[in-house]
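Just one protein chain is left out here, and the rest sit where they should.
As written, the chain order gives the labels A, B and C, with residue 1 at the start of each chain.
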Amino acid sequence: ASPSSLQGSELHGWRPPVDCVRANELCAAESNCSSRYRTLRQCLAGRDRNTMLANKECQAALEVLQESPLYDCRCKRGMKKELQCLQIYWSIHLGLTEGEEFYEASPYEPITSRLSDIFRLASIFSGTGADPAMSVKSNHCLDAAKACNLNENCKRLRSAYISTCNREVSNFERCNRRKCHKALRQFFDRVPSEYTYRMLFCSCRDQACAERRRQTILPICSYEDKEKPNCLELRNMCRADHLCRSRLADFHANCRASYQTMTSCPSDNYQACLGSYAGMIGFDMTPNYVDSNPTSIVVSPWCSCRGSGNMEEECEKFLKDFTENPCLRNAIQAFGNGTDVNVSPKNPLFHATQPPRMEKTPSLPDDLNDSTSLGTSVITTCTSIQEQGLKLNKSKELSMCFTELTTNIIPGSNFVGSPDSVD
Amino acid sequence: LYFSRDTYSEKLYVDEPAGTPLLYVHALQDTRGEVPHFHLGQHLYSTYRSQSHKNDWFQINEDTGLLYLNQSLDQRALEKLSARNGGFPLRTIYLQVFLSPKPFQEHECHWPSCAKVMLFIINATMPACSSLKPREFCFLETGLSFRIKENKPPGTFHQFRLLPVQHLCPNISISYQFHRDEDLPFHSDKDTMEVSMKHSLDREQKEKYELIAKCTVRDGLREEDVMAPFPVTVYDEDDSPPSFPTGINTASAIVEYKRKEGTVLAVLQVFDADVVPSSGEIQRKYTHTMLTSDPWVTEFFRVEHYPNETSYTSNGSRVRAMMHVYKLVLNRSLPITESRSFQLEVLVNDTDFQGPRGALLLYFNVSILPVSIRFPNNTYYFSVNRNAHRYAQIGKVCIENCKEFHGVNVTYRLQSPSTNCTALGIITTPESTTGTLFVNDSSVLQRSECTEMQYTVVASDRQSKKQAKTLLIISIEGNYFPEEEGCPISCAVNKKRLECEECGGLGSLMGTCQWTFGDGKGISKNFSTCTPSLKTCPDGNCDAVESRDLHICPQDCIRGEIIGGHERGEWKGIKAGYGVCNCFPEEKKCFCEPDDDKEPLCDEVCR
Amino acid sequence: ARVRHQPCGLRELEVSVSELGLGYVSDETILFRYCSGTCEAAARIYDLGLRRLRQRRRVRKEKIRARPCCRPLAYEEEVSFLDSRNRYHTVSELSAKECGCV
Partner (left out) sequence: ARVRHQPCGLRELEVSVSELGLGYVSDETILFRYCSGTCEAAARIYDLGLRRLRQRRRVRKEKIRARPCCRPLAYEEEVSFLDSRNRYHTVSELSAKECGCV
């Protein structure tokens, strides 16, 4: 959740960020700032960054810039000059953190919309959900494809990436992956998430549905390859490209499992996590379902930890952020079940009615008994978006999927994951 | 010196008093006699390194590695820190601890000489002792994980006690031990609660210890055990020389028919018990050189190196290692006249391994056999029907072992003693090194005076100019029947069996097209269609003759539109079709549709 | 050549105006151009699909055409003639100028 949703008192004298393109313009218009920014870029471009950063001029430039909007500037997913914005962001932040950090700050502004917003939009726009009686048994991913096919924009962009990714290039080259990735990026950038999430995160009861879900991004072209690279090498390849680096940082920022929150998601915002997961599709780090097992949701980039040498631990930690990430899994399940978390600091106390299974938080040792873990139970007050009764005709009673969340507060700490605290 | 962990963590409640001990960091020796000194970074960070603040609250004992609160962290301090956290209340603070004597750079904190400390801020006062659960006395939620370099001196690498809790509740009795600690290389001291190594470790013996730590909490009469994983990863160094897994260091490489660039001639394997360097750098560190001064050898041969991670079982657990595969490969296609034998030595060098036996020699015994171009038969006999249309494929000729040849460019051509009765042509199919005989002038076949044709077939290797010849006798059979008017040039146009078999088309052997029945199973490879010859069309291969003219077999050669249920061939043609597939070569278009027009399609309003 | 496979194209015929049966009585002869031939090759998957839906009664009680037509794509502007009562008439778009499958 972004600062805008915070109450005044909690802003802590914080300055709302401008986007980096705007911040760059502001800095360029101000001689002191523009000269310091030029100096800093020279400092950071120099051969031995550390000695350069230790010299007076570079320090002075850094101090000035830390007070300028450039320092806290962010970018927006899908904004007009997104790449330029990201290039400016990384030109500053890449220099300040020497070497590879495991987790990098996301250059994107925090996502404020929530899954419940998507469910609401989906129920207005799609208008072609399955009949409720039928939908309990129906294939939600098939319904999602139908909803897309019946929407002109979604159908056109879906067909664009499918025909691109499905086109054989030669006997040795299964397809043109670069074009396929570009078409996939356009699909996920330009089609509203009410449609794209339904195809990507639909919940499944049988193998056929799960295989359709796995096939959504045409993995044979966009994902699989002859060999699996080492995950740390794949990360390096991704971080060599500003867009991919930004999407990966965003994924970590929004999906990194945290034991300090209720949903295991950093800011208890499933939409933020799903949005950043979808944001990686069409890049080197494209993730996908690893199999068509309807019940266990395991997603992963196309890489392994073979050949890690002494970095196997770090490699496995990187991979587990995908394959064993309770935040990501909860978010996908939540979307599939049409549930969202509604945690607002004003009324921390909720009461439980009917607890479904909630994934354990990440780093708790297996033998941890429940008494100390965050006992959280989530109730759904309506069925999932796939099960919503969306009749074709105009009169749609808006069945919102809102969830009451009960929380057993940890004794001794008012440790109610306030939705706005970023871990 | 190196830290035994890359990240330490502890809980920090607001308003904990100055002086509260937080945790111990531990360093292990790279070489005996090293003495660690710990330094705290001047800055502390919120979630990301870019959001830093001056460190006024924490201090570390340079010698013991004890991290403690230098100044209490109160509400006001917490808000000041949050201001740089994008306006969000702060949940985690990161400190950096450096090891000297190595000079440290504040901007760079990476294991082994720097470790991060994560302090989880709990915006509440320290809970009362009685309210804490047994687990909270024993372990943190973030879990433990240790790194110990192999072959290094043993030392103390952990201290179990949770210092803040012990500081708060001194009279709670807590003890730690390893669950089932028989013959473990680690010792857990009951009093100091420190964990140390009994001896240095050898990764090639065991690289992962999945221990379980047991903590016993006694509070009056009550006693409770809490378990937690205690994983130790042994870090590798290049201490194993390369070796031959099966003792074999020699392979023979025989070159006969397969003389094409890229052909793999022989393979040898080298085993290395180490897994460093990682796959990203292994190609640079593991070098191989062909020990030859003959430029011809380096022109025609190359060695390819494929490092693959493998593993073996030792002491009941999996240990990773590397298997290096070396392939001797043809770097250029070899002429058929080339013939020689020699031994090629290849030096493989593990440049990372400090020791005498870091390099090995591979031996490839190469023998190149000459191959000749010759026809197995002196004379070939074929027959052709008088009604055959142009491009009808009469038969194939090929030199001995033609199917075996790779990388040899053989072409075929016809020579004819007489000029009047000559109707045939020949086309070379490069991949299979065969020559296909086809009707090139069908009008000759219609002349009754022509009853037989004689040719000499000449096969020649383009590179060496070597040639082979054989005699070809073609008998012309059957009577000529002029075709009905208005027949399309291409058999493929016809959509029904009747109209198919009443006409001929380019490539038809007997002067009439042939109808092939599909299996009627949806989009299938066996689709119904009208073809000039069932033998060659459709067969999913747009062969050398068919590719001369799209009218011959558009089913195999079409690149344009295919309308209706279908699957496209690899490059061209219809791989599978629904119902009947018919084509219009002029429009470069094919249709696949069931031919079940039982019901006349009324243009008017259907009831 | 077999009628069956003649592709759609422009044909022409010398006819008297009276033969056109438009009600004008005139012995003048004009060149009447028209479109004829098969449009088999011009079919699209649209036609295949529409045919199938028609056969399965998913499309009913509607006037549809599930096959391309060989029709004029352009017409000649006009032609004039003197009728048997010595009065001139001008008729537009009587002849096709260009044909195609639509």
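One rule holds for everything that comes next: a residue touches a chain if its C-beta (ideal position, glycine included) is under 8 Å from a C-beta of that chain, and two chains touch if they have at least 3 such contacts.
Please read all numbers here as calculations on a predicted model, not as lab measurements.
Student: Using the touch definition up top, pick the residue from A:43, A:162, A:253 or A:281 that touches the left-out chain.
Tutor: Checking each option in A:43, A:162, A:253 or A:281, the one touching the absent chain turns out to be A:162.
Student: Of the residues A:22, A:81 or A:146, which one touches the chain left out of the display?
Tutor: A:146
Student: Can you name the residues of subunit B that touch the chain not displayed here?
Tutor: Touch set of subunit B with respect to the missing chain: 522-523, 561, 564-566, 577-579, 592-594, 605.
Student: Counting contacts across the full complex, list the positions on subunit C that touch the omitted chain.
Tutor: Missing-chain contacts on subunit C: residues 3, 6, 8, 11, 13, 15, 19-22, 32, 34-38, 44-46, 48-53, 55-56, 58-59, 61-65, 68-73, 75, 91-96, 102.
Student: Extract the touching residues of subunit A with respect to the undisplayed chain.
Tutor: 139, 142, 145-146, 149-150, 155-156, 158-160, 162-163, 165-166, 208, 211-212, 215, 218
Methods note: only the chains that are shown with their structure count from here on.
Student: Pick out whichever of the two, A-B or B-C, is joined by more C-beta pairs in contact.
Tutor: A-B
Student: Could you please state the distance in Å, as a whole number, between where the Cα atoms of subunit B are centred and where those of subunit C are centred?
Tutor: 61
Student: Once you find the CA centre of subunit A and the CA centre of subunit B, what distance in Å lies between them?
Tutor: Taking the average C-alpha coordinate of subunit A and of subunit B, the gap between them is 27 Å.
Student: Counting only residues that touch at least 2 other chains, which ones in subunit B make the list?
Tutor: Within subunit B, no residue touches at least two other chains.
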